[in-house]
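To keep things clear, I will list the structure first and then write my remarks on it.
What you see is the complex with one protein chain gone and the rest in place.
Letters A and B name the chains as they come in the text, with residue numbers starting at 1 for each one.
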Amino acid sequence: MLAVKDLSIIYTGVRPHVPAAMNISFSLAAGESLGIIGESGCGKTTLALGIMGLLHGADIRGSIMFQGRELTTMTSARRRTFRWRNIAMVFQNSLEVFNPVITIGEQLTEPLCTHLGLSPKAAHQRVAELLALTGLDPRWQTGFAHQLSGGMRQRALIAMALGCEPDILIVDEPTTSLDPESRQAILDLIETLQRRLGFAMILISHHLPAVQRLTSRLMTMYAGRAVEYGITAGILRNPLHPYTRGLINAAPDFFPFKDLWGIAGAPPKPGTVEGCAFAPRCCQAGHQCTRQRPELAAVGVERRVACHKGGIETVLQAIGVKKSYRLGERKVPALNGVSLNVRKGEVVALVGPSGSGKSTLAHILVQVVAADAGEVLFCGRPVHKYTATSMMNGIQIVFQDPGEAVSHRFSVLDAVREPLDIMGWQDRPRRDRKAVDALGAMHLPISPDFLSRTCHALSGGQRQRVAVARALVTDPAVLVADEITAMLDPSTQAVMLRELKAQQHERGFSMLFISHDIHLARKIADRVYVLDKGSIIEHGAVFEVLGGSIHRHGRTNYCGHV
Amino acid sequence: MNHRTTRRLLEYCFTVWVIVTLNFALPRVMPGDPFLHLSADEGDEVAAFSRAQQDYYNSQYGLDRPLAEQYAVYLSALFRADLGYSIYYNQGVTAMLLRRLPWTLLLVTVAVAASSVAGCLLGSLSAYCRGRWQDRWLYPVMIAVSEIPAFLLGLVFLFTLAAGLKLFPLSGAMTHFAVYDGVIDKIMDIARHAVLPVLTLTVVRTGGMYLLARNSMTTVLARDYIRTARAKGLHPVRILMRHTLRNAMLPIATRIFLSLGGLVGGAILVENVFAYPGLGRLMRDAVLVHDYPLIQGIFLLITVSVLSANFIADLVYGRLDPRIRETAGVTP
Partner (left out) sequence: MSCGPAACTLPLPKARPSIRLTSGGRFGLAVLGLVCVLALAAPLVCGHSHRQATGTPLAAPDRHHWMGTDELGVDLWAQVCFGARVSLIVGAGTALMAGFGGAAVGILAGYRGGWTDRLCMRLIDILLVLPDLPVMIVLAAFLGPSVGTIIVVLSAFSWVFTARVVRSRVLSLKQRRYIQASESYGAGVWYLLRRHFLPEIFPLASVGMIRLAGRAIVAEAGLSFLGLGDPTSRSWGMIIHHALGFRGIYYTDYWKWWLLFPWLALTLVVTSLALLGKDLEKAADPRVRTH
């Protein structure tokens, strides 16, 4: 019904010109609904206004076909007849969205008289029906905008948009600045109305639960471009673009227990970045990303991503890993064909009860222990004995016991510098500097006195931090943290994990966080694998597997297992 | 009459009272004697009255009685619309004012109407064509026009259009000793005399109205509700008439009344430029001959009129804006 093709909107009223939306394409069938998400200023509302034909001082290229008719080339008078009659919009709620000196009733009747040619009396009758339909007392017709509460105004806006029974409804941020209860009520209302009236809908929202609930397709926009497009449920469960993942991970509705970490950095002004606009904030940006802009390309069924890497890369992968220990004559299976993957920039929790094989898996991943069968891939290449751990930007592990983690005879500086010494990285002064930086990153003192202190003089917490610093000094792509806080007191553990998470957030490395504590996992992880008796019994986004979210999709309660 | 109106009315009454009292007090607290300047020449401060004459006038005007009594007499006279007796012209002040008032009213009302219409039209045009050549030309020109003092502009018109091109009469409101063929002829004569003063006042005020209208329209046009109206596919004329103008008119309507004070000042000067027989001309003559009762009478009339206009502006604003009406306690 609506087909938008290569739509570009460039604001020409300001210098330099702002390309607010570039090369947007999508189509919308009758009754379908499309969600558009993205940070503020990414061009969502511009796109909506462009489709409505409401932009001044903007250069609009590309095509907007509505029921086989091209809207962009129409005369403004012709275009006007389509507005509200066929495509209506529920504007973002504000006090000024209604004319303050005209009654709500009159503002609702206006389009009815204009487009449907209703007599004033018939129009008033209809407005009363509309208000009742949206759950507003028809008496509010004589009221003014400032007399309505935010929720009531939102209902009036919806009633106004539905007056001419449009084919397409564009809804812009319907739930901002509403309290949770009204928010829920408005979502209910939109859902019911869509089912009853059958209009197609474009929903623009920051609020991911609204998008999840109301839309079947989803488009992520960043700096004026679509970066991901696909089925809503699929994207929310398994985002392929790092930006989409960042948005989802920052949504408190999905991760009620996790610490809030937004996407580091701020979006650029549209049109100011040469290559991929997201590259400066991306954890997997390469040379190509800063030079060339990726096009939106299909990467699977009903899924398109604008990323040179074809979406978030998998950095560490285990395929069918098997391991058994000999206990005298008996062969005790520890891992029965475990597969797992860790992608760039994410924190994956591996949880399971003691003896489930978590540590074995961790040790196999870093090749401390050899697997009986199966394969471990690092950046797509099989890992052979220490290849991945003996390199800069490779895999590093931090072990459970701080007492054993570092040699107690080493000075702090020597301990942290050790991997660099061994790898022969650059020269001594630079190694020293890098080691000091790593210590500073973990909030350890960097006074000469502390650096020369021997490790046995450190507390358990300090020693574990030194161990983490030692791992970070090689700028690893993956950090395997094997129960690193199990032996620390809760406060030290909290401090340490926050520092580690901050480092992960800033540097963008991936982390496999192994723990038996699901509360801890919920606090820190984006995805989770549940290991029990040597097998992965469940995996997925934390909000799906470990719950605690209001959206429990196929959730089996892991809490029962521990 | 609601609560807000009552309160505003009381406030204005208070202001009027202050002015009336000031008017009463001024000649009495001023240094020197009000009769010192009487019939003295400009810049010449010699008393032209003998002691006996001064005593006679003092008692005739009641200046030898206690202040409170004088005040009471003064107030009661005011309520009877008795503004005293002009010493120089030997006439009742009220009667003189009533004779002069229509001329000033003519100038002021026509100028207000013309300048409001012109200012609003040009301002709307400018706002609508914002950034285009119409606006780029109008804006600086209007700023300059709005700053030129009325009497300077009047002088320009006087010397170019009247003295130079002889298109209009130099002075007065009607041709002296003219014999008219009929009413239309008379009206034409009056109109010809009024053109230049009215034009001066209009041009001067148009600048201010233009700036206000432009600002107001620009603000309204950028509002969300205008976008809503456009999104609804309403006819542009309806958007302009129903959604834009009404909101933009709010500040303009009030300003029309509020600026009357400034306009009266301009009218006084312009009347003197064109020797137009209105209140301003009379006021100046009265000052030059130190006719205090007359000065006070004119002053009182002008200030009270301006205050009334302000009060009306307040009322109009309250009527037009439902948000104000709301706070006034009238729920629709």
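Here is the rule we go by: a contact is a pair of C-beta atoms (placed from the backbone, for glycine too) under 8 Å apart; a residue touches a chain by one contact, two chains touch by 3 or more.
Nothing here was measured: the structure is a model prediction, and the numbers come from that model.
**Student:** Sort through B:94, B:126, B:247 or B:310 and give me the one touching the missing partner chain.
**Tutor:** The missing chain is touched by B:310.
**Student:** Which one touches the absent chain: B:148, B:174 or B:253?
**Tutor:** In the full complex, the listed residue that touches the missing chain is B:148.
**Student:** For a quick check of understanding: of B:95, B:113, B:129 or B:170, which residue touches the chain that isn't displayed?
**Tutor:** Missing-chain contact among the listed residues: B:170.
**Student:** Please output the residues of chain B touching the missing chain, sorted low to high.
**Tutor:** These residues touch the chain not displayed: 11, 14-15, 18-19, 26-27, 30, 42-43, 45, 140, 143-144, 147-149, 151-152, 155-156, 158-159, 162-163, 170, 215, 218, 260-262, 264-266, 268-269, 272, 283-284, 287-288, 290, 292, 295-296, 298-299, 302-303, 306-307, 310.
Keep this in mind: only the chains that are shown with their structure count from here on.
**Student:** When the C-alpha atoms of chain A and chain B are each averaged to a single point, how far apart are the two points in Å?
**Tutor:** 66
**Student:** Write out the stretch or stretches of chain B touching chain A in their complex.
**Tutor:** 131, 223-225, 227-235, 238, 242-243, 246-247, 250, 320-323, 326, 331-332
**Student:** Contact residues on chain A for chain B in the complex?
**Tutor:** 13, 49, 52, 54, 80-85, 88-89, 91, 94, 96-103, 107, 110-111, 114-115, 142-144, 146-147, 160
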